[in-house]
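The complex is shown incomplete by one protein chain, all other protein chains being positioned as in the whole.
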């Protein structure tokens, strides 16, 4: 099921307003109802001490994908906040780029349960490097 | 209890080798046995869509502080990896700088349980913005 | 700070209505504003395969203590639900009894962040066996 057009527009705008996503070189590559995919290279400035992608990069992509998956099923006047999220790191972030996919497990009125997976991708392989499970909350924007 | 000198040296070196910490403008400000503090400004390139610090920044500082807290109690030939960590975001990352403090809850031979807190700090206030709970594992470095 | 009398009464009543707490032989031993302690023996029917207390017992006591810590700061007409909680198991549940203490980290209007610790207690020792971090939500009771 594809995302409602008004949600595509506000999610694209929200993503574009995140300077961290710019710094990560990330792009929002897919958006359907309850599911969002984000992709980013492993830039030289985003590594840990062994030269792999930093956990903050993996976390940031997965959290953002999960957040926009949640936002895609919310009322158009809501914004999304991460209440909490857990990440299990399964393998080093080693590859040409990372791909994070978030999706909604259950959409309640006040809480949206989400999960995300992150993969390290090369031409030859696609290795899952993280699993995430968390909770997003809708935040009503103040009216002017 | 202060950290053994050889651990201070290798943790400082490891921290310096993380390009992500450079990109965040982070500094390791305190290190004792089982406890580590890291501080960073909220740079323009590290924000979310409302202009607050990004969760990836908060996470990255807390995870790194928790990791080096764990490394400070490990054997000198070990490196540290985050197996998993959970973050509860308590308030927006809004302030002059963020301060993350990690400490060891229980140090086992194979698993080290850690927690971390992150605060947003201004001249007037110090507000806790995140609580984290996770698991670090020692990784034996290959010998040449 | 001690708990408001109306909250003591409803928490005591709610605890008494949990058949699982009866099955565990648990008692609510302390209740102050934002903090709750529950104690239980390790009964023969609540063990895992090595004869230690089962993780479901440790979890149940910690989750319940955290939930009532949250309820103690809520409006009197609200009930409490666990949205999510994470448990790190630090040591086997081996002792005369378990003691769980929950407390509120941050009380928001819609989400209450909590943590809990569980100890195994004997006459000689008190060993922390679990650390927990979670999120409670207030649920408005239907009016008659």
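Labels A, B and C are assigned to the chains in the order they are written; within every chain, residues are numbered from 1.
We adopt the following convention: a residue touches a chain if its C-beta (ideal position, glycine included) is under 8 Å from a C-beta of that chain, and two chains touch if they have at least 3 such contacts.
No experiment lies behind these values; they were computed from the predicted model shown.
A.B. asks: Considering all chains of the complex, which shown ones does the missing chain contact?
C.D. replies: The chain that is not shown is in contact with A, B, C.
A.B. asks: Given the contact definition stated above, which residue among C:7, C:46 or C:72 touches the chain not shown here?
C.D. replies: C:46
A.B. asks: Of the residues listed, C:3, C:36, C:87 or C:107, which one is in contact with the missing chain?
C.D. replies: Looking across C:3, C:36, C:87 or C:107, the contact with the absent chain belongs to C:87.
A.B. asks: In the complete complex, the non-displayed chain touches which residues of chain C?
C.D. replies: 14-15, 17-20, 22-24, 44-50, 54-57, 59-60, 63-64, 79, 81-89
A.B. asks: List the residues of chain B that touch the chain left out of this view.
C.D. replies: On the side of chain B, residues 83-84, 86, 110-111, 113, 135, 137 touch the unshown chain.
A.B. asks: When the complex is taken as a whole, what residues of chain A touch the one chain not shown?
C.D. replies: Touch with the absent chain occurs at residues 86, 88, 90-91, 105-106, 113, 115, 128, 131-135.
Definition applied: only the chains that are shown with their structure count from here on.
A.B. asks: So what angle, to the nearest 5 degrees, turns chain B so that its CA atoms land on those of chain C?
C.D. replies: The superposition gives an angle of 180 degrees.
A.B. asks: Quick one: chain A and chain C, Cα centre-to-centre, how many Å?
C.D. replies: 33
A.B. asks: Give the residues of chain B touching no fewer than two other chains, as numbers and ranges.
C.D. replies: Where chain B meets two or more other chains at a single residue, that happens at 86, 88.
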